[in-house]
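All protein chains but one are shown in place.
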Amino acid sequence: MIAFWVISIVMVASAVATVTAKKPVYSVVALLLNFAALAALYITLSAEFLAVMQIIVYSGAILMLFLFVIALLSSGVSSFNVGPDRMPKAAIPAALVIAIALGFVVYGLSNASIATPAAPSGSALGPVGSADVFGSVSDFGKALFTTHLLPFEITALILMVAVVGVVLLAGDKTPFVGTRERAREVRREMREAILREGGVQ
Amino acid sequence: MMRKRLYNIGAILQGLGITFKFMFRRQPTVPYPSVMKQHAPRFHGLHELRRYADGKERCIGCELCSSACPANAITVIGAENAPEDRRSPGERYAARYEIDELRCIFCGLCEEACPTDAIVLTPRFEMSDYRRGSFIYSKDRLLVPPEAGVGTPPDERPNGIPADLGRVAEVKSTVDIAAGYSATNRGEVLKTHRRGLAG
Partner (left out) sequence: MDAVMNAAPLWVVILVKSAVLLLVVVTTFAYAMLFERKILAWMQLRPGPNRVGPWGLLQPAADAAKLILKEDLTPKTADPLIYRLAPFISLLTAFSVYAIIPFGASADGSAWAIGNVNAGILFVMAIASLGIYGISLGGWASGSKFPLLGSVRSTAQMISYELSMSLSFVGVLILAGTTSLDGIVNAQQRWWFLLPQFVGFVIYVITAVAETNRTPFDLVEAETELVGGFHTEYSGLRFGLFFIAEYVNMLTVACIATLLFLGGWNAPFGLGMVPGIVWFIAKVACFMFFYIWLRGTLPRFRYDRLMAFGWKVLLPIATLNLIATAVWVAYWGK
């Protein structure tokens, strides 16, 4: 319980820091802290695999790419304050919407009874050691590839669409020519040029 | 294409083999301050003013070395020998004899010019110091002390390092002095063959 409160405070604080930080890179660092705290929260919930995946995918790959782009584009020196400040106009409606949404969630949760996972029976390897325990790797895998196969595959497809889209938008537009064909082409052009210009004098 | 790739793997393995083999080669390094490297027999190092067997100075203050010196490094001021205190056998002796070792190019022409074989070049070479002034060697440092004998005549100079300078390296895979050089009568040093890494 203490762990929960500590982690929660860290998470909220880092989330606020992510939004309010002046420099983009500070936002990234705060978000990194947020992700780490989230992973710690997963671990207290015995979802070890999820925690590790959270770090590998979000902190290790996605956030890293954010940092990559920020470091390359802005060099991180300029703060967010440059340019017209559009925040105040959007802030009050956004805050209202979020407050209403949160209100619904709290209201719903206070009425519903949540199914809590069965407390793990004491096994030699600890609570998450064996299969058939909430959060273990094998159960996660089984659930992902049997019960939830369709959503999994659809997610994969959506990501694939994104990749194809990126290649289409940003990829190399020149048609692929093999080295041998290219060499042949160059030779032909040279021959033609020599014929046209009358050869080397 | 594929064969080229495989050839690259072979090249990497070959390279790894070479570096592995070199790990066990003998290193040519001489750990200098603790062990001296053997150098050529007629090495030109720090100067020395010699004496006769009776303790008299050989230098007669003729200034031939000074005029022979291409770097103008030598200053000699001669003086008449007083009858009651004869410094040298001749009429004159060097009242002052100074060599600026920073100007000296260690060519040995002073040695060639000297009519009495007084000034010679020893194989000593460690002259580093903190102040420029201390590179001007005067008689107190150049002259062989009376108790140390007469000094070494130029043609009987020992090969390499004097015994009091330190431990001399056993010649490993660098240049073999005994087989590698031969000195002719005219003082030329001939390199006959080299052994070691280059060979």
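The first chain written gets the first letter, and so on, giving A and B; residue counts start at 1 in each chain.
The rule is simple: a residue touches a chain if its C-beta (ideal position, glycine included) is under 8 Å from a C-beta of that chain, and two chains touch if they have at least 3 such contacts.
Treat the numbers as computed from the prediction; the structure is a model and nothing was measured.
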Listed residues A:V19, A:L65 or A:L195, member touching the removed chain: A:L65
For chain A, residues in touch with the removed chain: 23, 25-26, 29, 32, 39, 48-49, 52-53, 55-56, 59-61, 64-65, 67-68, 71-72, 75-77, 125-126, 128-129, 136-137
Residues from chain B at the interface with the omitted partner, ascending: 12, 15-16, 18-20, 22-25, 27-29, 31, 197
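As a convention for this text, only the chains that are shown with their structure count from here on.
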Length of the line joining the C-alpha centres of chain A and chain B, rounded to whole Å: 72
